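Attaching a single structure in structure tokens format; questions to follow.
Below, a portion of the complex is reproduced, with chain positions unchanged.
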Amino acid sequence: MPDPLRIGRHTLSSRLIVGTGKYATHAQMQQALERSGTDCVTVAVRRERLIDAQGRNLLDFIDTSRYTLLPNTAGCFNAEDAVRVARLGRELLSGLENPGADWVKLECLADKRTLLPDPIETVKATEQLVADGFEVLVYTSDDPIVARRLKNAGAASVMPAGSPIGSGQGVLNANNIRICLEYLKEGDPEYPVIVDAGVGAASDVAAAMELGVDGVLLNTAIAHAKDPLRMADAMRLACEAGRLSWQSGRIPKRLYATASSPDEGVITWQPAG
Amino acid sequence: MPDPLRIGRHTLSSRLIVGTGKYATHAQMQQALERSGTDCVTVAVRRERLIDAQGRNLLDFIDTSRYTLLPNTAGCFNAEDAVRVARLGRELLSGLENPGADWVKLECLADKRTLLPDPIETVKATEQLVADGFEVLVYTSDDPIVARRLKNAGAASVMPAGSPIGSGQGVLNANNIRICLEYLKEGDPEYPVIVDAGVGAASDVAAAMELGVDGVLLNTAIAHAKDPLRMADAMRLACEAGRLSWQSGRIPKRLYATASSPDEGVITWQPAG
């Protein structure tokens, strides 16, 4: 593994974590996971999400010897419910002997319409799950202060949203992600920060990685593309491209190449006449 | 070749075309070309650019059996000079028996400071080079009307700038590139449009490809990155990612996932009270 992503006790070879929902068929999901290059997939463990209308269990369609499962608490709207579902996930995965039994992706949403996370319930649930021995990967808004509180509460990874779940807008506020990175990596440069949600296209993934985050988690952008399998390829390549681009030290932006800065030659102030 | 780029009589397997200037050493250039995955490299054929201070010829460091050379007229500031240099390139490459002898990347700049192209001299040079039997790949600004004139003048490919050469700003005006595509591909969807210049990072390449252009040409973004070889990897992956992402049919952008459009719920007009 040349450049592994370490989150708590887990080590992943791919920096792309992929969801398992919203696919047209289980077969399509299987192929998309494979082509995404991921070795970690997140699974909603609430019963109504795990078992489909035909009574089939999603987990039966995932090669659990290949992928580390990351159980998530999708569909939970308060701390109590999220903690309950996280424990359910642990049980399920322990039964499968999957290494994902000891961690959880915590989602504690505030609203079914916008799917935005609830910062206050999220902090509360993080504290409880950490106390309960979980490695908590916590989905949150891009608010840097909430992000810092979540790390202080013991989260193994903070995962700020680029934009609302399923909105396809990419990282809307790079400034906030930068401040999140500054806070979360201060004196702790290996602390994993993952952009979770909002990605729409491959360039969004690359641009997120170029901010210096450690990984990207996505679902809808692949599952609801017109050609999900091809988009899975695109996302795999974009994640690697963005990581390498960030590591490579890009050229500065300038108004034109020989200008010393983007504003050279710009008259920014005219003395009062 | 699964998804080749066809430009006139040439067929390329990679959609990334890479320049050969500005590298610290010839060895670094050789490795960067290889890692970029390109099969087409562009070379300035003016003597002062081809031969270095030690009297070494750049072409001696490029495997001309592997890469199609694309001679360019960098350093030319009017049509007459550009036409002369293009002919010089043809001679040089004929001598090497390289398939690039019959085409040229036309650069006809207006200003050494900004390196912006001169539309009027560029149109003139295109007409003369087409008459002279060249396949002309023409560097131009993102002005859609100039782009259309250049195609009408017989250019084999129009190559609008994303932003000024070496500025690292990516595609500044996606609207103009979209109108260029609309004009240049109207009734001729295979006509090759290539974003040339301005790219700074991998996400810029992916974003350009997601607009539907057929390829990207770059130089400084690799050559002047802190780690050029790693950036060459990044650019190779980003170009593939962007192509696939465009082909995959991305999800729409929305204010949030369940909103029917990015503006749903937005009160855009308040009747006079």
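Per-chain numbering from 1; labels A and B assigned in written order.
Keep in mind that, in the parts below, contacts are C-beta pairs under 8 Å (C-beta built on N, C-alpha and C of every residue); 3 or more make two chains touch, one makes a residue touch a chain.
All of these numbers come straight from a predicted model, not from anything done at the bench.
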item: Given 2 visible subunits, total identical subunits the whole complex contains; value: 4
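The definition used in the following text is that only the chains that are shown with their structure count from here on.
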item: Interfacial residue positions of subunit B with respect to subunit A in the complex; value: 113-116, 164-169, 200-203, 205-207, 210, 220-221, 224-228, 230-231, 233-238, 240-245, 247-259, 262
